[in-house]
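Shown here: the complex without one of its protein chains, the others still in place.
Up next, chain A:
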Amino acid sequence: MAQEAKNQDLPPLVTRKAVKTKKELDLLLGDKGARYYKEMEVFPVDTAALKKTLDATCKSRLRTWLEICAHCSLCADSCFFYLANDNDPKQIPSYKIKSTLGELVKRKGNVDTKFMINCMDTAWGKCTCCNRCGMYCPHGIDMGVMFGYLRGLCFSQGFVPHEMKIGSCMHWLYNAQMDVTVEDYVETCEWMAEENEEYYPGLEIPVDKVGADIMYVVNAREPKHYPQDLAEAAILFHLAGESWTVPSKGWEGTSLAMFAGDWACCKQQVEGVYAAMERLKVKRYVGTECGHQHRATITEGPYWAGRKSGEPPAPGLHYVEWVLEALETGKLKLDPAKKIKEPVTLQDPCNYVRNHGLTDVTRKIMSYIAEDFREMSPNREHNFCCGGGGGMNGIGRYREERNIGLKVKREQILATGAKFVVSACHNCWDAIRDLEEVYKIGIKWSFLKPILLEMVIVPDHLKPKEE
């Protein structure tokens, strides 16, 4: 009782507005979700605002999809959650969207708290917005797109998973998914360059170099948790002789705001990156080995920023595109004797494969690095989500659901016979790491950078001078 009374005096954690101050952020971080979700259970729905948003943004495309769905269930086995949950009909994409967004639209936003919590639990806990179902619907109904939209509605009403609320707040405050400031980032760059300069003379991480060919953008986890990734990127650019730079402001390419459905924040986030492209007058953008970084900044970002062309200010490449180009032009030379001998398989990330067509690029890279490359089945655009996309990896409330979902990827990997998974995406990498932790199938996994670094031939003039 005493605890409850105390809680009542605290400022609320559940709010309809995005959280944009350090004070509120600390409050959210101070709670592990218990008070947050308890508050949510009695948090009222602003039905008038919901109706207004629906009227303004739920247009013919979404309404038509909801209306013409033939209820044929052909989307069922396109969804890895359906398969992983022993063909549970409640996991059919059509059912999931019909019982949430479909009802919401039908009732013109006149729904209650319990209904909204179910929407949240479905939009984040039963869908990773991998968009696979849309490829299998005869009408071309993309339920992943609809769940993305539903996430936006949920966010605007305050019904958003704890970690996603925090994620969007981080972007508002730091223009990054984690509390890494511009100063922290620049310092990390300097540190990594110094750390490795001994082995790679002349190595630098040029910050804010105007007119560079490449602007390299990362995922905040790299400076925060494994700065070595940043060093690896720098070494590979250095060995390839690229003219490159990292921006100080606008250094982060990811967007948890996209997973959270905080569209205003998505706009702010991506505009920071575009401003850096323009400020530094770079020829191209290269984003790190992260799927949603590419989706947020290159594929969807231009629309949030109001760019009618649908293109960012400078052409945007995913890291794998740069790697292939460097290999094909001979900028990076690999030692064929060091090719991976054991069987290797490849995880196709939804965000730049199904949703940006980079199917052949990674396969060509595999031909440079692996002697026994084995495809998962299905693969390319038809590959299954790793199981942790769309923010799923980071949400404690759905950990159990996530772990069940991982079974599909587990079976796919086991069927290849390979014990080594290459994954050029942070989310996939995490999901596969967790898969091993949960199911212990004896696999290892890696980004491309460490593999390339093992194999790359250092040109003589870049080798350290012998004493």
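Heads up, the rule we're going with is that a contact is a pair of C-beta atoms (placed from the backbone, for glycine too) under 8 Å apart; a residue touches a chain by one contact, two chains touch by 3 or more; residues count from 1.
Everything below uses one rule, namely that contacts and distances are computed from a predicted model.
> For the chain that's not shown, choose its UniProt protein name out of "sn-glycerol-3-phosphate transport system permease protein UgpA", "Nitrate reductase gamma subunit", "4Fe-4S ferredoxin" or "Isoquinoline 1-oxidoreductase".
Looking only at the record, the undisplayed chain corresponds to "Nitrate reductase gamma subunit".
> Going by the contact rule already stated, which one of A:21, A:57 or A:181 would touch the omitted chain in the full complex?
Residue touching the chain left out of view: A:57.
> Among A:211, A:357 or A:396, single out the residue that touches the unshown chain.
The one listed residue touching the chain not shown is A:357.
> Who touches the missing chain here, A:43, A:81 or A:95?
Candidates A:43, A:81 or A:95; residue touching the omitted chain: A:95.
> Looking at A:27, A:105 or A:135, which makes contact with the chain not pictured?
Looking across A:27, A:105 or A:135, the contact with the absent chain belongs to A:135.
> I need the residue numbers on chain A that touch the omitted chain, in ascending order.
The list for chain A reads 57, 59-61, 63-65, 67-74, 76-77, 87, 89-90, 92, 94-95, 98, 134-142, 299-300, 302-304, 306, 308-310, 354-361, 380-382.
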